[in-house]
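Every protein chain except one is present and positioned as in the full complex.
To keep things simple, chains are lettered A and B as they appear, and every chain counts its residues starting from 1.
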Amino acid sequence: MSEILRLDAVSRHFGGLQALRGVTLGIDKGEVLGLIGPNGAGKTTLVNTICGVTPASSGAVTFMGRDITRIKTYQAARLGLSRTFQIVQPFAEFSVLDNVAAAALFSQPGESLKSAREEARAHVAFVGLEAQAEKSAATLTLAMRKRLELAKALAMKPKLLFLDEVNAGLNSAEVERATGLIHQLAADGITVVMIEHLMKVVLNVCTRIAVLHNGQLIADGEPRDVISNPAVVDAYLGQQYAKRNAAGD
Amino acid sequence: MLVAQVLVNALVLGCLYACIAIGFSLVWGVLNVINLIHGSFIVLGAYLAWGLYQSLAIPPWYALPVAAPLFFVFGYLLQRLLLNRVIAAPVLVTLTLTFGLDLILNNAMIYFFKADYRKLSLHPSMGSVSLFDVVVPVDRLIATASALALTAVLYLVLRRLRVGRAIVAVRLDRDAAVLMGVDVKSIYAIAFGFGAALAGCAGVLMALIFPISPLTSSTYLGKAFVVCVLGGLGSVSGALAGGLLLALVEGVGSTLIGPAHATTLSFALLIVFLIVRPHGLLGRKGFE
Partner (left out) sequence: MTRVNLALLVLIGCVAALPWFGGAYALRLGTIACLYAILALSWNVVGGFAGYPSFATAAFFGFGAYATGVLLGDGLPLPLAILATLVASLLLAGLLGAVLLRLRGHYFAIASLSLVEVLRELVNNATDLTGGGMGLNIPLASGSGILADATFFFYAMWGLLLATALMVIAVSASKLGFGLACIRQNETAANMVGLNCTLYKSIAFGLSAGFVGAAGGLYAAWVHYIDPSDVFDILYSVKPIVMALMGGLGSPLGVVCGAFLYLGLEEVVWRNYIQIHSGVLGVLIVMLLLLLPHGLISLRPGMFRRKAKHV
């Protein structure tokens, strides 16, 4: 298994606030990594740092053998790093199709608007938004916007995809559907890192779990091992969950 | 001692600059509106002082308590009736609107007062004081002291009075302020009123020192801009810091490369700060 992303002692501080402390992590190609931890642990900051939104204060980030520590956001996108946002960021006036076409157009060299639109249709269909293809993104419900977010991320033909709480705000039917999509992505060979609070989904889909707490990586390994790790239970999962889980085993 | 003179001049001028900018900074910081009428308010205040002195022999320091409430009401109404309608509009709209309003006010002043430069000369003249070879005209000294007093008053209002705390709350987080029960519309109007009052008072003080004409309004506005960007928005200390820095740069620049370039220097400094440190020396990040 080749390593696709490597973080070496990555730290990030905002003034006095230490958001990430010496995070060292390796992600292998084809993995589905679940990134969990309490709110404010630094999960989104970690994704921002990797994708060039906020540069690391110290440490190194290597993607497919290439140092991307100081990279700009749009460059990361073109290299194959794609992400969704926790608070969705559509192009509100554009149609669903054009939203996805934009992603296809600017992340791949040599695309034309026409070919981007054609490609976009496939991705729109994949997430099940064909009926809304010509409608403006502003008219979509939250669940649909999340799917649009995903379609855009996929249109960029990512090698590594970050999903930042794709399931927040969705009902259980919608969550099932989203989980199915993620399974499909994994089957297609895309490496996925998902920030997620729904443990059901994490255990269902992830091949590995990493836990962040106060900016530090406190656990990293097989899902079953991690959720029974006392430090993890203490910091995040809680005794009740641990008991329920142990009983269910 | 040339250095001492330059420094004292900068100190005196810096406080005046701070006074010019403080109202502008308040409005920008709280309402997120760049009030292009600010310069004309200052000029109008100067005319008020001049007019009171010419016709009723009332010296400028007594014009202050007249100017403050008049301008406050003017500003309050302007915000409540006109500006409030576009408070949520993009930058473009609010800037162009205040530009239009400024055209009206400025044109009205030119029409009624004519563009000629007028000078408020006190009889008898107040002369100057000198200490260790450093000379400061007394009228400037009084203006500076008054300017500092005005900024102190604003500082106390923002710190101690309920309405002041409400203004600060709205500046820090508008939505949270709404949740705390603050009547934001009212606060906006009050803040704008304060801004206008401060501008009017600054104008009264300027009348002591500088010539008065509607043509100078853009100069005052320009200074206010630069001070705000240099010092940071919405805070009294920011206005002071910005004012002093600007006065210092202008003073030193004038001495070294000539007064003609002083304005260019200040605007170039503005651009440098906007690029390197847009929130200014003492401001908070995240102001757009």
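Here is the rule we go by: a residue touches a chain if its C-beta (ideal position, glycine included) is under 8 Å from a C-beta of that chain, and two chains touch if they have at least 3 such contacts.
Keep in mind the model is a prediction, meaning the values are calculated, not measured.
The chain not shown here is touched by just one of B:9, B:32 or B:216, and that residue is B:32. The chain omitted from view is touched by exactly one of A:9, A:125 or A:138, namely A:138. Only one residue in the set A:44, A:107 or A:167 touches the chain that does not appear here, and it is A:107.
The residue from A:9, A:92 or A:122 that touches the chain not shown here is A:92.
Contact with the undisplayed chain is limited, among A:12, A:43, A:83 or A:147, to A:83.
Residue positions on chain A in contact with the hidden chain: 51, 72-74, 77-78, 82-83, 85, 89-94, 102-103, 105-108, 112-113, 136, 138, 152, 156, in rising order.
Think of the hidden chain as still there; on chain B it touches residues 28-30, 32, 34, 82, 85-97, 99-108, 111, 171-175, 218, 222, 225, 229, 234, 260-261, 263-264, 267-268, 270-271, 274-275, 278, 286-288.
Note that in this section only the chains that are shown with their structure count from here on.
Centroid to centroid, with C-alpha atoms defining each point, chain A and chain B lie 49 Å apart.
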